[in-house]
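The complex is shown incomplete by one protein chain, all other protein chains being positioned as in the whole.
Now for chain A:
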Amino acid sequence: MRSETIQPSKEMGKLVFKNKKNHMLDKIVPILLFLCAALSIVTTIGIVITLISETYQFFQQVPIMDYLFGTKWSPLITPTSFGVLPLLSGTFMITVIACLVAIPLGLASAIYLSEYAPKTVRKIIKPILEVLAGVPTIVYGYFALSLITPLIRTIFPDMGVFNALSAGIVVGIMIIPMVCSLSEDAMSAVPRSLRDGAYALGATRFEVALKIVVPAALSGIVASAVLAFSRAIGETMIVTVAAGATPKLTGNPLESIQTMTAYIVQVSLGDTPHGSIEYGTIFAVGMTLFVITFLLNILAQYVARRFREEY
């Protein structure tokens, strides 16, 4: 025993070495992990710098006022014109149609799942909605073109193959699951006691749902609607496939339009030389898209936090 304590054995030497190794690991690892986390900041900075620098160059050649308030968008055909309003109106029309579909249906589904549905039904419906959320957007694009458009054409026979209505409806179907699951989360956070109180006063189920649960969960519901709006604005493939490529200022959903996202895809498909003014339009439009969705996402987070009722 004694000799072991005096003379450090090989085993102990290993232990000391191991501790040193662990000590080093404990210093290096946090730095490496921090770098992983910091990558997200770098990504954001990358996006912002990319968009700003190229957009700045674009606005050296095109006056910013012409861009923001111009009513004609034809950057690829001479005489060129760079008014973004037609793209904005196209995007806006798709988004409004999509929200008209998604918000009522998503909210109704959420109320049904959270207040009415028996457990077994919930167990079937929720995975189905999850699948619906996981279907790639290009698949929805095909769906719009091959099924919804012909269906609408039976009602409006003069409607073209590419139109805002069909694309908007399908974008709406795509975001139903998002509205539904976010609103349902908000509703299930409403405490049981509030419902029980209303039931004890003799309220029916729809009264509990619409007068107690929905108002209590309103911040979450509004946030989900804002997020749905933002998601519809950023949706790309459905509108590229089904809404056409004709930027125009129109209020008629049966016409072909072009959204900001679809325009970016259209230009990047062609062989646009780097540094040309056409190439710059990608960034100006991308910047516009980024700023709008960014503001909407911030708004959604603000609404969810600021107006949340704590119980």
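By definition in this document, contacts are C-beta pairs under 8 Å (C-beta built on N, C-alpha and C of every residue); 3 or more make two chains touch, one makes a residue touch a chain; residues count from 1.
As a convention for this text, contacts and distances are computed from a predicted model.
Chosen from "ATP-grasp domain-containing protein", "Phosphate transport system permease protein PstA", "Putative zinc finger protein" or "Carbohydrate ABC transporter membrane protein 2, CUT1 family", the protein name that UniProt gives for the omitted chain reads "Phosphate transport system permease protein PstA". Those residues of chain A that touch the chain absent from the view are 22-23, 25-26, 29-30, 32-41, 43-44, 46-47, 50-51, 54, 104-105, 108-109, 111-113, 116-117, 125, 128-129, 131-132, 134-143, 145-147, 173, 176-177, 180, 204-207, 209-210, 227, 230-231, 233-237, 240-241, 261, 264-265, 268-269, 274, 282-283, 286, 289-290, 293-294, 297-298, 301.
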